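Omission of a single protein chain aside, the complex is shown with its protein chains in their original locations.
Right, chain A next:
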Amino acid sequence: MPMSFDIVLRHATGENSIAIDHHSDASLVAITGPSGCGKTTALNCVAGLITPQFAQISVNGRTLIDSERNVSLPAESRRCGYIFQDARLFPHLRVSANLAYGMRMRGAAHTDVDHAAVIDVLGIGGLADRWPATLSGGEIRRVAIARALMSGPEFLLLDEPLSSLDKARGEEVLGMIERIHSQLSVPMLYVSHDPAEVARLTQTIIKLG
């Protein structure tokens, strides 16, 4: 039985150095630590947006990068759903086209995500024709989550998904993440600096910094 997350990561940048050794079956793993300790950098290494100095990372037994064997899948082949802290919706595409972007790329999705259900659960049915610039902070966050889910990811990376949301909105999004986690069997790496938020989601925690 392969582990959901097998992560060995060494990466030193100017001000901080990241060292992670994590092997677990937990389907939701939190990464915590003070700001600037490299939480986002760690996610970027898993996503393939940064090439770490040394890494052996597999998710569900699938190797994403192995510095020892000189293997490194390009970002587009890692099949991760990355929910960025700054959402990164494409400003020149309407919500519907943003949602379709990843779907079109990966035709046959690994996880059978029911698109209608995602749109329903996240409550974004009425936003399809809107431009990202006209959305509220909460709407942007929900569209970003939907876009990642609908790309049929094999695992999710969530970078402070509750930041820049007020308490009520944050509670709402957190509820959705819990629902997504219980309904889809997609492993998640969840970055947060808030211990209470993390405690609510999981016991498996990687502490950085």
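To be clear about the criterion, contacts are C-beta pairs under 8 Å (C-beta built on N, C-alpha and C of every residue); 3 or more make two chains touch, one makes a residue touch a chain; residues count from 1.
As a working rule, contacts and distances are computed from a predicted model.
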Undisplayed chain, where the name is taken from the UniProt record, one of "Molybdenum transport system permease", "Vitellogenin domain-containing protein", "Fatty acid desaturase domain-containing protein" or "NADH-quinone oxidoreductase subunit M": "Molybdenum transport system permease"
Contact residue for the chain not shown (choose from A:Val29, A:Ala42, A:Cys80 or A:Ile140): A:Cys80
Per the touch definition above, residue among A:Ser4, A:Ser72 or A:Ser151 touching the missing chain: A:Ser151
Full-complex contact with the absent chain, from A:Met3, A:Leu49, A:Ala128 or A:Leu174: A:Leu49
Given A:Gly33, A:Pro52, A:Gly102 or A:Pro187, the one touching the chain that is not displayed: A:Gly102
Residues belonging to chain A that touch the chain removed from view: 44, 47-49, 74-76, 78-82, 84, 86, 88, 90-92, 101-102, 105-106, 131, 133, 147-148, 151
